[in-house]
Each structure stands twice: as structure tokens, then as C-alpha cells.
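Take a look at the structure below.
Missing here: one protein chain of the complex. Every other protein chain is in place.
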Amino acid sequence: MSIWEYANPKRFMQTSGVLLPWVTGASLICLLVGLIWGFFFTPDADKFGSTVKIIYLHVPSAMMSISAWMMMLVASLIWLIRRHHVSALSAKAAAPVGLTFTVIGLVTGAIWGEPMWGTWWAWDPRLTSFLILALFYLGYLALWEAVEDKDTAADLTSVLCIVGSVFAFLSRYAVLFWNQGLHQGASLSMDKKEHVSDVYWLPLVVCIAGFVLLFVTLVLLRTRTEIRLRRLAALTTRERLA
Amino acid sequence: MNMRVQDLTVARGGVAVLEGVSFELGARRALILRGPNGIGKTTLLRTLAGLQPAVAGRIDVEPDAVAYAAHADGIKAVLSVRENLAFWANAYGGRDVGAALTAMNLDDLAERRAANLSAGQKRRLGLARLLVTGRKVWMMDEPTVSLDTASVALFAGVVRAHLAAGGSALIATHIDLGIEAEVLDLAPFKARAPVAGGQMGAFDEAFE
Partner (left out) sequence: MRSLLRRDLWLAVRAGGGFGLGLAFFLLVAVIVPLGVGPEPATLAKIAPGILWVGALLSCLLSLDRIFALDFEDGSLDLLATSPMPMEAVVAIKSLAHWLVTGLPLVAVSPVLGLLLNLAPEGYIWLIVSLALGTPALSVIGAFGAALTVGLKRGGLLLSLLVLPLYMPTLIFGAEVVKRGAQGLAVGTPLALLAAITAGSLALLPFAAAAAIRVNLR
């Protein structure tokens, strides 16, 4: 059996229906454990006080906002190459989730930035990049909404997603070039020992896992909704024709 | 054989409108498509012209053989009649526009801005475009709309000359052009509803 069989809407509905409660549960557990551990059972940092604990929301959502776009890119490519409707619909389903993560990342960043840097907003490269990413999400969603024929919309948004990815990537580096910023360097890279101690690191990993699972849950849920919407449209059309 | 269509299904907005359309169009032959409004004549012609994909079936036609004249003539109001035509002549490989102007009786209007043409004159200019393409198969969507009786006769003469020169024509029209042509009534090819065993939309299918 090939993996493409899951691209059949019916097959997808069955599988995702079985999967959904488990993923939902797992993401809830991870989020609860990670956030409670992070917020209440880690010591305050020497310099930053308790404000540092916002990383348990800030970092995972920022990571997921990029991952969501990546997932949309892959789904768009699959739609353009193999014409599986589920793929196009999952890209559509992921966009609002990704946008929400981006906004959470920006808002928590502002809240954290105020005590840290003394300002709600700075044109720091990373902040700017995420703002630009939010604009890309908005354009993508607006194009989906504007085009009436759903297959046409899927094609156009997929092309936009691919071209947009290239330009989003370029923007990232353009912005770095434009302003060397305030953000601490790669505090979460694999050489974490140099930056963040285990006390903070472990709950963060749990939180990240929780956010990934949350993303999967939401995308599965929304893809199911989209499939049902399309099916409804198909049935209405059939009714009209009969 | 200039064009052969086998078991073609065409769709508009994701819904099949015609299915099982088959015909052959030989050299020196014309085929007239008939059928009530909304049956899918324009959709069929657009599919044959390559503007949209067919849902099923085969279209066999030599490469670069088809010239398509749509409802809209693509005339630029600020260009003169000659300039409008010269552009398309260039696009199709630089044929002389003089003969085409004469054939569609546009000589007197050649230097006039297309904005000042009547609807019928614009239509004649649109049809003159077919002459400068040098293509064998002409596909026309309601070519006689807004033409007067004299212009219809003129146009019929042009089509007859094209057929005599080895071309073929596929015309969706309601009026009698006075051209010797086969008639293909599209009503029997109306796509059946999916419940009656017709083709389903791509998405529909996946749920059955």
C-alpha cells in the first residue's frame, strides 16, 4: 500500500477520524505538562526575572509559524504535481493556523520585549521577518477567499505559496542585512548547553512537542471541515443537476 | 483529416456539461454545432482550442492548425483597423493584411480607429483575423452576432473560399449561413446527471 492512498478523501476521513482523539489528547497533555512545568516549576532567571518564562509560548509558536508555511509549501507542491485534493485542502487548512501562531509569536514577543528591551516593538530583523511572514499568510488567505472556483483557487494559491516561499526566504536575509538586531543569537540551537540550561530547556522541549501536536490536531480538524464543505458543494451541484 | 474528436467530455466550473462528443472534420468540410443556450458550445470550442483541459476523451489535431475566434474579438479601440489586424498577422507569422481587409470589405475603414466602428464592423474585423492566421481549422463561436444580412453573405463567402482551399471550419451558430455543412446537434451529448450514471466531478468521485 502506498502513502498516496491517504490522499483519497474517504480514506483520509477514516484515518484522521481515528487519529484525531489521540492527537488531541497528546497535544493537551504535552501543553499542560510543558506550560505548568515551565511557568511554575522553573527558577526565575538572574537577570530577566520571571518574564523569561514567556518563551514557553513565544518560542514554540514562532517555530510553528515557519513550520506551518513549510508544510503548506510541501502540500502545494503535492497538489500541483499529483492533483490530490486533500493536499490542497490541507494547505488551505494550515494557513489560518500558521497565521495565528505568527500573531501569537509577535504578541508574546512584544509583551516580552517591553521589560527586556524597554519597547513593545523594535525593527529587529527577527521581528520584522515574522511581520513579513504574517503578511504573506494574509495574502495567501485573501487569494483563497477571492477566487470562486475552488480548483482554480487551489492552483493559484499553490503557485503563490511557492513563489512566496522564495521571496519570504529572501526577505529574511534582506532584513538581516538591513538591520543587525537585538535578538539573542540562536539560543535554541543544538548546542543549547552554551545558552540555555537544562532547567529551562526540558520543559521547552515538551512545549514544542505540544505545539507541534496542536498544529497537527488543528490541521486535521480543519482539513476534515474543508473536505466536508467540498463534499457538500458536490452534493448541492449534483442535486441541481438531477 | 484535419481534426478528429473521440468520446470527449468537457466541463464548465468543475461540472461536466457534454459527454461522449465524437466527430471528424475533414479538409474542405464545415461542421455546424447546434444546441440550446447553455448546452456547452462555448465550453466545447474552448476545450478544442486548448484553453481548458478536457475531462475525458481524445482530440487529434495537427499542431498549429487551429485558429479560434471567441465571442469577444480582442479589438483594441485606440488602434486603427489595419493596426489591429497587422498585430495578429505578425503574431501568426507576418501575412499580408491587405487581402484580409478586402475579403471582409474593410478597405474603406482600414485607417479608422476601432473605437469608431459599429458592432457589426468590429465583428468583421474580428473575423478578418482568421484570414491572417493562415491556420487550417477555423473554430468560430457565434461568428454572425451583430452582422447584417449582407455581411453574413460576405462571411459565408469567405468561409467557402477557405474550405475550397483545403481548410475546415467548426462553427457554433443558430442561423443558416448558406454553407454546405454537416450539422452536429449537441443536445444528445448533454452530460447525464451523476445519479443517472454520468461523469462525476473529480471530488465527487472520491466519496463513492
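To keep things simple, chains are lettered A and B as they appear, and every chain counts its residues starting from 1.
Here, a residue touches a chain if its C-beta (ideal position, glycine included) is under 8 Å from a C-beta of that chain, and two chains touch if they have at least 3 such contacts.
Please read these numbers as outputs of a predicted model, since none were measured by experiment.
The missing chain, though absent from the display, is touched by one residue of A:Ile36, A:Leu170, A:Val199 or A:Leu235; that residue is A:Leu170.
Among the residues A:Gly25, A:Gly49, A:Pro115 or A:Gly139, only A:Gly139 touches the chain that is left out of the figure. Of the options B:Val21, B:Ala49, B:Val81 or B:Leu127, the residue whose C-beta touches the omitted chain is B:Ala49.
Touching the omitted chain from chain A are residues 132, 135-136, 138-139, 142-143, 146-147, 152, 155-156, 159-160, 162-164, 167-168, 170-171, 173-175, 177-178.
Contact between chain B and the unshown chain involves residues 46, 49-53, 64, 66-68, 70-76, 78-79, 83, 86-88, 90-93, 129.
Criterion: only the chains that are shown with their structure count from here on.
Chain B contributes residues 13-15, 193-196, 200-204, 206-207 to its touches with chain A in the complex.
Residues 8-10, 83, 85, 149-151, 230-231, 234, 237-238, 241-242 of chain A are the ones touching chain B in the complex.
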